[in-house]
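All remarks here apply to the structure that follows.
The complex appears here minus one protein chain, its other protein chains still in place.
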């Protein structure tokens, strides 16, 4: 995929803590994968399985770690952290948004809203009363922001995001389309066989530098607030229940569900499809593998999973399941054996 | 979080079946959690673990059950069901919506739509032809309602909800943002290696007093209808397949998937992340724990789960999984032992 602009390796690496081995003036027109390298493009090596491509790459340059530099058939950018270096360099090739700054004439703005003049409010947005929006904020088309919500500077919100009333969004936050922030938490009291709604009076606080994917739902707190601390990264289809608290720099893959009042520490890794039960606490630096049911609190850092048994054929799955159902009988048979053997030993002459 | 209005305990409890112990004229400005109580606020005790806070609470009043009244250091509202009483009292402190009644000038209204004059149709809504909307209905911004759909009185629908054509929504229903009601059910017939769409000719019927969370999807029926009976409460990210029938007052936590033609009874509790297979029936009064795969019909009330094994370290998970894979060999070894022992017993003199 050719991109519009070209940059020299020297330009691309300016300010980065890297060494160029080769020609710093070579022109780069875009990025490519190492297994499908193209002339004029830059790529990177992080997975050692792919080092076999280094001697034969067509790329104009490869970002790699020092131990792989000698294998590289082309210009090399030597970095202690090639993936991070790639993250920085790839930004040069991100297409620039063409959204016009200012308030689109079809946007509907509530009374006493305080919108920074550098903010972009796209077509068909609906902004509530007394909303405050900081500098350089971009709201994509058809976003809805409720009364009294605050959106911090440099935050970018894609099309069709709903942010309810009285929500606090920090600076440099990214929110993808279809996400809903601040819907009522799920609280009902049963009385005489009928569920009665508990008013959800708290809010949601999204701190700085949080990324939230598409079609997520983050509920507002019941009394206290739902809090997403700084630097948290959430993939798509994530559900965060009321009063939950997600610690800084924790990252969650797609389709995770966090039930109400769960408290998750900092720097955790939560695999895709995992469910975290209500009122559960997880300390800092915990990893949970994908599709785990976190049914009780975790007290020590480490890697956690639930259930038993990985991927097998359905036939093997049926056999294993039947064997587990027969475990009690097996234990009984072992007990019978133990008693019979003990009796036999006793009556056997030494 | 101070709220705008203050009420006396006498006002807050008017019409409720409770007893005030203490000063009925004390002023309450909001609600707080019992573990973070604040002067001037009201709280409640339902979890006995928290009764330690009663003698030291700063709150102006606590809603509690009779056996805890003596422990309480402040004014007490004594109730047979403190959580239900809290639900009623907390409503006084819900912020009032400032949405203006009537039809916003940016809303697009189809021909022959019949909108009650007390209904609120917010900015950028798109209402189809022959839609009927009852008294006091509130549609938040940017909702889309298809032709011939009916929305009953006192129903509140938040921003960015899509309701397809020919859907029936009852009275006092609540629907949170991003939810889709009436999309085509997932029906295809394979012929010569290619899937052919089955037209989805049924509709969705949402009865009175149903709550539906954010980013749910409820498909229309294939021939018959998808039905959500009265008083059902659905959390966020819930998927209901075509022709499914959910019995009255059943409650489902987040991320539940209900496949097509499943029939779920009344007063069921479905834990978060649970999947319910197609054509499965579940009777009244069943509870299913979170992340369960309901792969066959249930015939008796009770509590159900699937799989084996709770949360453990990933290392322990690997060991358990390997042990299950070795179960067959273990059973063989026990069988060998039984035969050898029987043979030995036979040739051992009494």
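When the chains are written out, they are named A and B in that same order, and each has its own residue count from 1.
As a working rule, a residue touches a chain if its C-beta (ideal position, glycine included) is under 8 Å from a C-beta of that chain, and two chains touch if they have at least 3 such contacts.
Small disclaimer: the values here were computed from a predicted structure and weren't measured.
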Residue ranges of chain B at the interface with the undisplayed chain: 106, 108, 124, 126, 128-129, 142, 144, 146-147, 160, 162, 164-166, 178-180, 183-184, 186, 188-191, 193-199, 201-202, 215-217, 219, 223-224, 237, 239, 241, 255, 257, 259, 275, 277, 287, 289, 292-296, 298, 302-310, 319-320, 323-324, 326-327, 330, 333-334, 337, 340-341, 344, 347-348
Where the unshown chain meets chain A, residue by residue: 1, 3, 30-33, 36, 81, 83-84, 86-88, 90-91, 93-95, 98, 104, 106, 122-124, 140-142, 158-160, 174, 176-178, 209, 211, 213-215, 231, 233, 235-237, 249, 251, 253-255, 267, 272-273, 290-291, 307-315, 317, 320-321, 324-325, 327-328, 330-331, 334, 337-338, 341, 344-345, 348, 350
